[in-house]
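Let me give you the structure first, and then I'll get to my questions.
Certain chains of the assembly are absent from this excerpt, and the rest are unmoved.
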Amino acid sequence: MRILVINPNTTASMTRKIGMAAEAAASPATEIVAVNPKDGPPSIEGYFDEVFVIPGILAEMTKAGPVDAYVIACFDDTGLDAARCATEAPVIGIGEAAFHLATLVAGRFSVVTTLARSIPAIEHNLSKYGLASRCAKVRASDVAVLDLELAGSDARRKVSAEIARAVSEDRAEAIVLGCAGMADLAHALSLEHGVPVLDGVACAVRLAETVAALGLRTSKVGGYAAPLAKRFAGYYAPWSPGAG
Amino acid sequence: MRILVINPNTTASMTRKIGMAAEAAASPATEIVAVNPKDGPPSIEGYFDEVFVIPGILAEMTKAGPVDAYVIACFDDTGLDAARCATEAPVIGIGEAAFHLATLVAGRFSVVTTLARSIPAIEHNLSKYGLASRCAKVRASDVAVLDLELAGSDARRKVSAEIARAVSEDRAEAIVLGCAGMADLAHALSLEHGVPVLDGVACAVRLAETVAALGLRTSKVGGYAAPLAKRFAGYYAPWSPGAG
Amino acid sequence: MRILVINPNTTASMTRKIGMAAEAAASPATEIVAVNPKDGPPSIEGYFDEVFVIPGILAEMTKAGPVDAYVIACFDDTGLDAARCATEAPVIGIGEAAFHLATLVAGRFSVVTTLARSIPAIEHNLSKYGLASRCAKVRASDVAVLDLELAGSDARRKVSAEIARAVSEDRAEAIVLGCAGMADLAHALSLEHGVPVLDGVACAVRLAETVAALGLRTSKVGGYAAPLAKRFAGYYAPWSPGAG
């Protein structure tokens, strides 16, 4: 099985970290291809940044050729609906993956993300997925995304402190880490706090395998129908509508 | 007062129709500037098409220079959150505008839109805005967006038939027309069916005037904070983050 | 355009303040007529007081003769549904007006009202309007309504302190002032706290203009149908059912 893992931002070190987390989580027989768009913002922090990465995500899907499943490795699940229109293969967002799996091991969970400005988009996704009632609170750790890439930053300490607050104040039974860049922290933080700590990258890769292995394809009836054929300047070139 | 009305698709005849509807609705002292992005899809029908218009919406905002308010004239309210990050001026979507005003003249309303594939995004917006409980049903009339531009099409008849069903089957007390291209039909359909029929373009223009006249600015605390400064290839050029 | 602004309580100084706020907010061409019922409680603080003002509101509507729109200037939106039955012209409550406009400039807002006893009615309205999910918290400042009319009271300080708590504790991106008597405080409090602060009187007047200018009439199908003709003692005299 071949899974295309798309880091929507352009920070190559983060793509590598995501790729390693994806490989560590995947079944041995699964080939992980981790990519990022050529152009676009180096990190995604809020509604504005999201806009500039989605055409790039779709372009990477086209460029990669046929795969068994796609993972969008931004916790906002940026471009997820559009990507599902563009293919019949499963497309899994790391945010939704972690939310769904958290509900299988805990009655309620809290999310610990990076900056406060990212909270509304995450809350909005939870509500859209139907899982808002399962989330106790979305919390910001006040860590910028790229600080997670810096060796000397106190990012890990801040995230851990916020987890402690979630467990004691929110009655959280599990924690979802709210950024692809936190993928390497989950295991140690789980041991430290005594509750499941979920990293979306690992969750999404395994869920993508699961959906693909079950032979489930994205429904082409309704909202994820193949886009109607339209030709326009600025369109990313090689994609052919409905090819899936 | 100067309001930039952005038709996110590239169909000039539709931009003209939207501009005329906007001018007809605006106060005499208001100057309407109706534009559309240079590149992108000729119509927006579903999640996929939305993606390719948002950078163009933001580019038009930059190109236009200072205005008092912005209207995004696609019923999906495409790019609304991102646009609000990019400015302190009010930004109003035509979908939200019609939903909010419908609740001021009716206990519940139904939406009549174009194709069934557009229903999920509209339902999702209603839920996000908090107004899902006020909407009886989102209905498709099975009219493609650009058929609304064709003289001989039976688009009007189909829309009217769907309104009749909404009134009798949904207990709808008002109707929201679910496409900017239906702007010219609202008045006649209201007379025909004896209930308020709301066109989002007119609603949004007046709401944009209202918010601007009240001196209300988009909050820069939280989700609509000015984007963090990031430089990257592919970025639309003249915009400077946080300029508002 | 002529708008009847009804202060449901009998405190004339408050009617004057509301009238001034309404005039300041209205378009130059709009004539504001600010009135209050002849009899009834001097302030509305909770469910009980509401009861005694609604017949008076309807009487003022009748007495005023034809207008283009009505504004009910009590934050509880007292009598709003009944008033909508009594006319085809738009009727806007100051509570709903502020809630709706707050969602256009902020992802979530908090309300700062007067006494704790008024919170349940406001929460109940938010839920009825569908906007409860957009409101972070309804807060009481422990200021009696008529203290807002007293020169030497510390009402302004208490309201400001509660706004500070809303911004820091609720993650509120905007504030709605929960009493018509706070109309004169909004601008200064917005500057002080760096978030939009909305006064319902100004919001409602502009929204009333908007709905009227768009030619939208209150739906007479369903819950706001004209009342069935009934004659009974105690009825306020000059109103004729269905006259609108």
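Going in written order, the chains are labelled A, B and C, and every chain counts its residues from 1.
By definition in this document, contacts are C-beta pairs under 8 Å (C-beta built on N, C-alpha and C of every residue); 3 or more make two chains touch, one makes a residue touch a chain.
As the structure is a computational prediction, the values presented were derived from the model and not from experiment.
Student: Could you work out how many identical chains the complete complex has, if 3 are displayed?
Tutor: Copy number for the complete assembly, per this file: 6.
Quick note on the criterion: only the chains that are shown with their structure count from here on.
Student: When you average C-alpha coordinates per chain, which one falls nearest the overall C-alpha average? Tell me, please.
Tutor: B
Student: Per the centroid of Cα atoms for each chain, what is the distance between subunit A and subunit C, given in Å?
Tutor: About 44 Å separates the centre of subunit A from that of subunit C.
Student: Could you grab the centroid distance between subunit B and subunit C? Build each centroid from C-alpha atoms only and quote it in angstrom.
Tutor: From the centre of subunit B to the centre of subunit C is 27 Å.
Student: Among all residues of subunit B, which ones touch two or more of the remaining chains?
Tutor: 222-224
Student: Which bits of subunit B are touching subunit A when the two form their complex?
Tutor: The touching residues are 10, 38-43, 45-52, 54-56, 58, 79, 81-82, 84-86, 116-117, 119-121, 124, 127-128, 144, 222-225, 227-228, 230, 232-235.
Student: Could you list, by residue number, the parts of subunit A that touch subunit C in their complex?
Tutor: 116, 119-120, 127
Student: Which residues of subunit C touch subunit A once you look at their complex with the stated criterion?
Tutor: Residues of subunit C touching subunit A: 107-108, 133, 171.
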